[in-house]
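Missing here is one protein chain; the remaining ones are kept as they sit in the complex.
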Amino acid sequence: MTELSIVQALNRGLRCAMESDPKVLLMGEDIGKLGGVFRVTEGLQKDFGEDRVIDAPLAESGIVGTAIGLALYGYRPVIEIQFDGFVYPAFDQIIVQLARMRYRSAGVLQLPITIRMPFGGGIGSVEHHGESPEAYFASTPGLRVVTCANPVDAYWMIQQAIASDDPVIFLEPKRRYWQKGEVDLSETLTSVPSMYQAKVLVEGSDCTIICYGPTVATSLHAAALAAQDGVSLEVIDLRTLSPLDLVTMEKSVKKTGRAVVVHEASSSGGIGGEVGQCLTESCFYYLQAPVLRVTGYDTPYPPSRIEDVYLPDVDRILDAVEKSMSY
Amino acid sequence: MTELSIVQALNRGLRCAMESDPKVLLMGEDIGKLGGVFRVTEGLQKDFGEDRVIDAPLAESGIVGTAIGLALYGYRPVIEIQFDGFVYPAFDQIIVQLARMRYRSAGVLQLPITIRMPFGGGIGSVEHHGESPEAYFASTPGLRVVTCANPVDAYWMIQQAIASDDPVIFLEPKRRYWQKGEVDLSETLTSVPSMYQAKVLVEGSDCTIICYGPTVATSLHAAALAAQDGVSLEVIDLRTLSPLDLVTMEKSVKKTGRAVVVHEASSSGGIGGEVGQCLTESCFYYLQAPVLRVTGYDTPYPPSRIEDVYLPDVDRILDAVEKSMSY
Amino acid sequence: MESLEATVQLLSSMGELVDDPQFHSTLDGAALLALYRDMVLVRQLDQQATALQRQGELGLWAPLLGQEAAQIGSARAMQAQDYVFSTYREHGVAWCRGVDPVDMLRFWRGTAHQAWDANLHRFYGYQVIIGAHVLHATGYAMGMSKDGRTGTGDLEKDQAVVAYFGDGAMSEGDVNEAFVFATSFQSPVVFFCQNNQWAISEPTRRQSVVPLAQRAQGFGMPGIRVDGNDVIACHAVTMAALDRARAGKGPTLIEAFTYRMGAHTTSDDPTKYRDSADDELWRSRDPIDRLRIYLRAQEILNEKVESELASEAAYLAERMRVSCRELADPNPLTMFDHVYSGPDARLERQRLEVEAILADQETKVN
Partner (left out) sequence: MESLEATVQLLSSMGELVDDPQFHSTLDGAALLALYRDMVLVRQLDQQATALQRQGELGLWAPLLGQEAAQIGSARAMQAQDYVFSTYREHGVAWCRGVDPVDMLRFWRGTAHQAWDANLHRFYGYQVIIGAHVLHATGYAMGMSKDGRTGTGDLEKDQAVVAYFGDGAMSEGDVNEAFVFATSFQSPVVFFCQNNQWAISEPTRRQSVVPLAQRAQGFGMPGIRVDGNDVIACHAVTMAALDRARAGKGPTLIEAFTYRMGAHTTSDDPTKYRDSADDELWRSRDPIDRLRIYLRAQEILNEKVESELASEAAYLAERMRVSCRELADPNPLTMFDHVYSGPDARLERQRLEVEAILADQETKVN
């Protein structure tokens, strides 16, 4: 067991991927000497050279677009988008080109590209540094979208994402970057669970909390508090937003009869609505209450001094549980 | 009453808006002499001049970005995006700049910009000409998203969109462009219903069909067939996707106890999921069955020779109604 | 338009050879005849496809009429190891890369998005999104450099990429970003811009107030303006740019100045926005005519060869006509293939749903 922060785990995971496959290369802004603004790529350019850790021109569409070319040539590019808020200039290349290349070529061409992106709020920074764009990607056929919530998943999932032959949007919960945990580096990529499986982190019987990324820690905290009050919450870390692991969620909801989805992104059009609708379709007779949502509000991300009110917290989760239980 | 196609109604509506407000100007690719690839702007450059009907360079981000500047200067730009599939290069300008300018400036700046876009499939064309990108926009705070399904709405809603001080994404159902209808041109912009209201097109008691844009005609057809079989469907044309007119939908669902949402866009992350989840939250005890979805499948848009299988049709709607009724 | 640099021309519109201080052709009579053959067949291909669209067999077609020299000249300058990224109009380039014209039709008929193996032909396929593929081309070229597949000094083996796009595309952010990446990484890519003077209904001056080749200087690469209706010049400048790329000296932008003699696509009506006088002027500059005049004068081409070529063209047209009508619609269930590399539960459910629907329809029909 090795204690690592999420940043360190990602760094190690990237290193492993680069060591085991010479076709893996990293591209992004400031990922070379600087090691990225969050230091996720620290030291990698020094060890793997400028040819494999590429400081790209300041052009996100250009980064994704040239990575597509590199992937067509046989490389396995791992892109860093510096912040969630800066991914949108690359949207066309991601949505129209990256997501569809396999489909449009009837399987002849594939683009094993991973796009890493810090996401979510809560770091007290300025505009565009606290976004949650996951739904745009998760609703796009052809993309895979996953997110890690702890160092263990960070370490393994980044390697799984890179090994995947599908394009993967890999979301890193930026305000949890420095959260530490014990990682068993002796396991192997194939022995750990697939990144397309959700994980039941806490078993419970009264209500299911469904969360991912930065809200996992909040949800675990809520579950601990609820337990003190005799309410038994089951906490599921989704991990994968596309595909959704409905099997794991359904099993839980059929048991508890209630669910609350927690995410930082706005409610409208968010993952919560899709999860809620899917669970309602498949567990209609089991649900004692509608699936409820605890999310960021339907506004742009607010100035950081009031972001704590915007972000789901323990109280709002517990309120939602209470509301669910009162149906 | 004047008989107009949707194309003609839009053209007339644009003309009215330009006549009544000299600040209204049109920008887009090929909208001048050509009158747009669907001829929606036919004749307008001739009558209003090149200064108000602007053939822009071939750069969608540039079109939206400069329109933002023009709006800041006091203009009211109406943009034509040639096809749904070509809007993505402008995504950053739409999502990050257009949608948020009012918010970030605390109301000092406003961007009364309308982005017109043909959307949906079914015209037998090549790749990227049959997309339904509405959920990306509808889930973005700060944007309004509306769609017309007939000449009357085309004529009035385009004028309402232009008159709105919010940025509006205006979706035009391309395969219905040539559908005709009688328009009463003597009404006034304020006497017709707000574009933010859904319309109950057919009243019914057994199940509510919620649709918009190109699927409205299909749903009306389904309702007519169902009626022959003694099944009474209520058909709601959403018209507005942001905001969703939940009041109208709830009223209907509380009456029928069942709902089927129909759209061409993929199911995952689509409007249907959001509508379903919202209705389940607010009408939990009224619903006899889960809200069901009849949508495009979760694939990229397929080659046109099989698009008819991809697109929701009458049979699929009636199957869903049957399924709903069997709960 | 102020002309920064002269337009390279090696064969005048009168069919006479002309000298250029910098570029020279290495093509012998047989090679020129081969180019002529390509141009004639590709024009036939184009006309046949246009006809098939008129007959309702294709959903759409984007004619290359008038751009044969630009496409054939540049494409025949490539070698097998090169790789090509193109738009929806490069049927002539596709032809040179060995793509079966019938496979080209599949896209326009709507039976497939991409109907050939891009890696086999080293031809990526039709890209509809203006400019997007120019970045792919640049990335692909970056890969060649990384793998040491270029710049070794062996021009027979060294690889390069050619990216085709139009005058309209010059305005897209993606194309300009491609220029940034290609120059920053000195990638072996030739940017081949066919300035056919129109982006649908918009004249080139809407996109640029100076010749497009001049854009190159702003990014620090050579820009060459070539007579796009002169197949010999197009061949020569592309050879030079490819050699430069292969030698590891980085990208070049070529502007082939030509004219879209037909409509933008079969859905377009150019009489709405342009002068028929222009059409006439450019008919007198027809890229095929001028080579024919030269070849006839040189007696490389004669009646006999022309009539053999005419039958070959007729045969091609016939084959396209017949095969196009035979192109079957895909099985709708293939809609669910290749969205992902592996199975997907939701897609599996949807596939079953469609299977049931189709079976049901089958039953109803019978």
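Observations
Going in written order, the chains are labelled A, B and C, and every chain counts its residues from 1.
Basically, a residue touches a chain if its C-beta (ideal position, glycine included) is under 8 Å from a C-beta of that chain, and two chains touch if they have at least 3 such contacts.
Quantities reported herein were computed from a predicted structural model and do not represent experimental measurements.
Only one of C:S208, C:S267, C:S323 or C:S341 touches the absent chain when the whole complex is considered: C:S208. From the options A:S61, A:T208, A:T240 or A:T256, the residue with contact to the chain not on display is A:S61. Contact with the chain that does not appear here is found for just one residue of A:D30, A:E250 or A:E281, A:D30. The chain omitted from view is touched by exactly one of B:Q8, B:T41 or B:T66, namely B:T66.
The residue touching the chain not shown here, chosen from B:E19, B:D47, B:D165 or B:E203, is B:D165.
On the side of subunit C, the interface with the absent chain consists of residues 170-174, 176-177, 180, 183-184, 186, 205-210, 214-220, using the contact rule stated above.
Touching residues on subunit A toward the chain that is not drawn are 29-30, 32-35, 37, 55-59, 61-62, 85-86, 88-89, 124-129, 267-268, 297-300, 302-307, 309-310, 315-316. Residues 25, 51, 56-57, 59, 61-62, 64-75, 89, 92-93, 96-97, 102-110, 141-142, 144, 164-166, 243-244, 246-247 are the ones on subunit B that touch the missing chain.
As a convention for this text, only the chains that are shown with their structure count from here on.
Chain B has the Cα centre that lies closest to the mean of all protein Cα atoms in view.
Taking the mean of the C-alpha atoms as each chain's centre, subunit A and subunit C sit 40 Å apart. A straight line joining the Cα centres of subunit B and subunit C is 36 Å long.
We define each chain's centre as the mean of its Cα atoms; on that basis subunit A and subunit B are separated by 31 Å. With touch defined as above, residues shared between interfaces to two or more other chains in subunit C number as follows: 112-113, 129, 173-174, 334, 339, 344, 346. Subunit B has residues 61, 85, 88-89, 127-128, 268, 298-300 in contact with two or more other chains.
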